[in-house]
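Left out: one protein chain. Kept in place: all the others.
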Amino acid sequence: MQKNYRTRIAKTGLPPGSLVHVGERHTEQPLLSLMVYNEQVVKEKTLTVIEECRGFQEQEEAVTWIHVEGLHDIGLMEQLGALYHLHPLTLEDILYTDQRPKMEDFGNYIYIVLKDFSLPPEAGGPLLPEQISIVFGPHFLISFQEKQSPLMEPIRERIRAARGRIRKAGADYLAYTIIDAIIDQYFILLEKLGENIESMEDQLVTRPGRDTLLAIQNIKREMIYLRRSVWPLREAVSSLQRTDSPLMDAATDLYLKDVYDHTIQIIDTVETYRDMLSGMLDIYLSSVSNRLNEVMKVLTIIATIFMPLTFLAGVYGMNFKYMPELEWHWGYFMVWGIMISVALSMLHYFRRKNWL
Amino acid sequence: MQKNYRTRIAKTGLPPGSLVHVGERHTEQPLLSLMVYNEQVVKEKTLTVIEECRGFQEQEEAVTWIHVEGLHDIGLMEQLGALYHLHPLTLEDILYTDQRPKMEDFGNYIYIVLKDFSLPPEAGGPLLPEQISIVFGPHFLISFQEKQSPLMEPIRERIRAARGRIRKAGADYLAYTIIDAIIDQYFILLEKLGENIESMEDQLVTRPGRDTLLAIQNIKREMIYLRRSVWPLREAVSSLQRTDSPLMDAATDLYLKDVYDHTIQIIDTVETYRDMLSGMLDIYLSSVSNRLNEVMKVLTIIATIFMPLTFLAGVYGMNFKYMPELEWHWGYFMVWGIMISVALSMLHYFRRKNWL
Amino acid sequence: MQKNYRTRIAKTGLPPGSLVHVGERHTEQPLLSLMVYNEQVVKEKTLTVIEECRGFQEQEEAVTWIHVEGLHDIGLMEQLGALYHLHPLTLEDILYTDQRPKMEDFGNYIYIVLKDFSLPPEAGGPLLPEQISIVFGPHFLISFQEKQSPLMEPIRERIRAARGRIRKAGADYLAYTIIDAIIDQYFILLEKLGENIESMEDQLVTRPGRDTLLAIQNIKREMIYLRRSVWPLREAVSSLQRTDSPLMDAATDLYLKDVYDHTIQIIDTVETYRDMLSGMLDIYLSSVSNRLNEVMKVLTIIATIFMPLTFLAGVYGMNFKYMPELEWHWGYFMVWGIMISVALSMLHYFRRKNWL
Amino acid sequence: MQKNYRTRIAKTGLPPGSLVHVGERHTEQPLLSLMVYNEQVVKEKTLTVIEECRGFQEQEEAVTWIHVEGLHDIGLMEQLGALYHLHPLTLEDILYTDQRPKMEDFGNYIYIVLKDFSLPPEAGGPLLPEQISIVFGPHFLISFQEKQSPLMEPIRERIRAARGRIRKAGADYLAYTIIDAIIDQYFILLEKLGENIESMEDQLVTRPGRDTLLAIQNIKREMIYLRRSVWPLREAVSSLQRTDSPLMDAATDLYLKDVYDHTIQIIDTVETYRDMLSGMLDIYLSSVSNRLNEVMKVLTIIATIFMPLTFLAGVYGMNFKYMPELEWHWGYFMVWGIMISVALSMLHYFRRKNWL
Partner (left out) sequence: MQKNYRTRIAKTGLPPGSLVHVGERHTEQPLLSLMVYNEQVVKEKTLTVIEECRGFQEQEEAVTWIHVEGLHDIGLMEQLGALYHLHPLTLEDILYTDQRPKMEDFGNYIYIVLKDFSLPPEAGGPLLPEQISIVFGPHFLISFQEKQSPLMEPIRERIRAARGRIRKAGADYLAYTIIDAIIDQYFILLEKLGENIESMEDQLVTRPGRDTLLAIQNIKREMIYLRRSVWPLREAVSSLQRTDSPLMDAATDLYLKDVYDHTIQIIDTVETYRDMLSGMLDIYLSSVSNRLNEVMKVLTIIATIFMPLTFLAGVYGMNFKYMPELEWHWGYFMVWGIMISVALSMLHYFRRKNWL
């Protein structure tokens, strides 16, 4: 079970806007990387103190992108918040890593929370969620990530190489690009889960067992978590698309529509997997019943053949003084004959009943 | 399982609008067929280079229909896109053959994606989806299909023979005609699936087995896929009907309403089949239980009859010195009599309990 | 299974508006009955050629009602369509007898499709649907029925006798009257189905069997079909009520509200029946389990009593040289004593466990 | 099964507005009680002829409340309808006692139908529904009830004693008071049903049986009926609250909001009971499986212990000439020793498997 409610408790009783980082501490030192670009130039820098941002903040003709990996340095967060005039609740939400995906328009900036899931190192474990927060204004974008990961590298590469529209467009397009990259991760995740489902399906047909059931239930639970994150994701993308904030360029709309279509496709796939898992559960349960049927048939066949025979043998094992058959010379063989014909007719009966 | 998520991964990390054909390569060489018609004349041509379209493109008094079979020639796509001013995202969607059915209004043209399903060559296999894209503007329509098929032939025939309104109407009516033809395919598909369901129902009553269960689950899964495609289809047709684009002629509205009614009828049928399949699953499961009951009755009847008899025989097989019955002259026959009456009364009991 | 998709295929590939009658041919010759009435007079006539309508068509101060029984004479349909300026799609829908109930406003007339269900001649068969189409304009109403039936007779009777408002009101009130008559048929149908459900319930308690299950599933399926027809019926009546067409008189509104309440009541009853059938299925399945339990108890009781006894008998059937009990004079009777007390204590145990 | 559809059939084929009383005839003679009150005075009278109302009808400064118990006197109904200008459809609905709860605004009066349920005299029987109709205008309110009951007595008492706002308020407040009184009945009913559910729950844990199942299904069905009546009740109260009819005083709004909250609470309770009954069904079914498991364990333990023993006894019952063990002096006791150790090791095995 993912214990996402736990973290909440650390904050109970504090006034709203209190900055408490709830979540695991993944890195020693938060990593800040700065990128400033426009159509002509790109500048990159790894920051050590937040003050270094200050120069870039006023550049109107360029996009300033600050990417933060690691959330536990609250002082740094407060400085960033002060520099870009972020609302205390935004900072609180960034630090409290158990948000539902959502989009909020604060007027001077837009705040977006997303979830990125990665597969666990060992098979069968729960999915590992990571919260990605994006804050963007007219000429800046700050993205927050819980731990260091190569997630943003392809985007940086694209900016450096000036591939696509990215260098010509504003911070809203950069936000779109990040969202798109995260949503692409869902497709990869779903492929892996789909492969697991497939292999479980094969197992279900060849050798169903209790562990198959537990595996199905496990993936079902992961689906519940994914679903819980994907539906609000769709909502968030949709409200980002429909917002009339001046921060969103009309040209970005079509791209967001595209991302929105992808979220619907992800939801579709998640729902399809859920339906398939239900079907697999039905197959499992009926295969358990089928095996019981088979076991009982074996028992019944054996009992039905040997009980009459044992009875017959018992009859001629009785010690009555006067039992004429016992005196007959061929009596013993006759009894064998009767026994064999009883057994054969039983077998014939079972074959007709299609039990053999 | 249809691996529709796979294809998505090929595109991960690329900027939007990158043209990558995801899907199988069905033909050696894309096939382009051109048709230009108005009320008076029809001209037909098979194109080899895209430049041959150029002359027709300006004809205001006729409808130019370019039909493309095979999507893997990206250069050709780019030329077509440039010629008709298609948005990069439209081209991307045409090539990425895992879209949900949808309709998008780009102002100067309308873009529609549909799915056409065909039955697999061998029974029990998954349905084969094909993506059909339609782009139409004031005087042109371009349709895209993944592989060569006779799907469009009846429409061409109708244009050649000037049957119905088609030669008098515009590109929007042609779009309607293509959509209608594809939706008719669904009816044929549903008939086939309905026949399968019927034959499975018969099988369920006469000789239910594990393969019946798997067959039911198979069709159930196909229904999940169909459903996933039919609901957005309805939406797409509905938004095409309600659009206030000047590209749609008011006279075509009634026809689209008709197509819309058909999509609802398809959804109805799909839902009905789903309900029927659930009912069949219930019957299957209860027939498994019933058979278990029957097996257990046979076992119980046999055991209940022969256990007392064997016991009796065992009693008179004991070697006690003093057992008066053994000395009686008719003892043996008396025991047979007792045994037969025990057996008969047991049979009577079972008949009264309705087990025989 | 009702093969309503079959009929669709006959039309595949034809241009829209092509008149093809899909459905069974129920009568030799379509029957046309004409009725012209206003507050003062009633005229009735059975038509042979459509031209005879022409005179009546212009009468502004009366309602002209043409009732057509039998749909297969396409020429006749085309003449009627031409006479009353019906849209080709309306004619197509009238002939294609697999429509969902709907209401369409064509401006100069309103088109309504309804389904009338009748019980099959033999018990357990599927419900027989019949499509009733109604077209009405300012001073005329044409109704279409697939086969001859006395469905309309009570309405004609009411017109002749001038009972109620009907002779004073217009074509819209006549349409209401016909819809009301058809919806009354649903109540009769539901009563019959309710009686079947009741008798199945009794059967379920007294002697449940595999045929009970099949009967429940049968009615369940009929319910699926009814439902499929009743929900759009509600929608059709509702949009008829809410329409702002000048063809509908405000005074008819209250009556349509009444009919609308009836459709909701029918839906309520259908849903209630569905819930009851689900409950019956649960009872059936648990009664199967219960019977298995009972069978197993009988087996267990018999086995548990006779196995120890047979063992005891077997012990004293052994041929050891030295077995002191065998020599005892009362040994045999002692063994009987032990056997009987074992049997009795077993019976006591089962009684305490509530198995007897 | 409540045969509410039956009654409908009596009316099939009649023109709308035909007054037919459908429902049981509960009283010999309809009972009319008249109450006229304002802040200063209260007058009460039991009417014999409808004409006696006439005087009171014009009183503008008082509320005239006519309460009718027993609906079968159609003449009386027509006189009342004529006196207060009721629409024929209202009268029809009052008499046809199988309405869904609803509220209809006829301009000069508001018509409300409600259902009052009472518990059946014998346990396990179906709930007894009674239809209460309320018609109120600017200065009058007429309420109709199928049979005589003390339902309205507390309200009359409150009017006589001038408790609360009732004597100061108008007919709309009286209507609210009656609705409130009826909804209070639901709470009493739900308490009784809740007690039944509780006692069934206890029974389920201590001694579940087939009758428990039938009792659960019985209450489940009653819940279906209650639900069917409560949801439209909510709707009716809601539309009464939201109506902009001048007949409703703004001050009554808050009270109706209160009643509305009560209907939601009733719905909540009904849904909760449904969920609990489903849970009980699950427990029942699993307890049936559990008992089967237990029965089978007893059988298996007995068989597993005695089959090897009986086999051993059988071996030494064989009559071979040369069987050395038989000659041993302690052979017999040795065999007993073997038998007892086999039995004990079996018991040990079962204890380890947790079957004992």
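Per-chain numbering from 1; labels A, B, C and D assigned in written order.
One rule holds for everything that comes next: a contact is a pair of C-beta atoms (placed from the backbone, for glycine too) under 8 Å apart; a residue touches a chain by one contact, two chains touch by 3 or more.
Computed from a predicted structure; not experimentally measured.
Per the touch definition above, the residue from D:Leu31, D:Met323 or D:Ala343 contacting the chain not shown is D:Met323. From the set A:Leu83, A:Leu254, A:Ile267 or A:Val335, the residue in touch with the chain omitted from the display is A:Val335, counting the whole complex.
Although one chain is not drawn, the whole complex shows that of A:Val49, A:Val205 or A:Leu285 it is A:Leu285 that touches it. Residue-level contact of chain A with the missing chain is found at 1, 3-6, 8-9, 11-13, 15-18, 87, 89, 98-100, 102, 104, 207, 210, 213-214, 217, 220-221, 224-225, 228, 281, 284-285, 288-289, 291-292, 295-296, 298-299, 302-303, 306-307, 309-310, 313-314, 316-319, 323, 325-332, 335. Looking at chain D, the residues touching the absent chain are 154, 158, 163-166, 177, 180-181, 184, 187-188, 190-191, 194, 197-198, 201, 205, 254-255, 257-258, 261, 264-265, 268-269, 272, 275-276, 279, 282-283, 286-287, 289-290, 292-293, 296-297, 299-300, 303-304, 307-308, 310-311, 314-315, 317-323, 354-355.
Just so it is clear, only the chains that are shown with their structure count from here on.
When the CA atoms of chain A are superposed on those of chain D, the rotation angle is 145 degrees to the nearest 5.
The centroid of the Cα atoms in chain C and the matching centroid in chain D are 27 Å apart.
Residue positions of chain A with contacts to 2 or more other chains are 317. Taken chain by chain, the contacts run in an open path, each chain touching the next and the two ends left apart.
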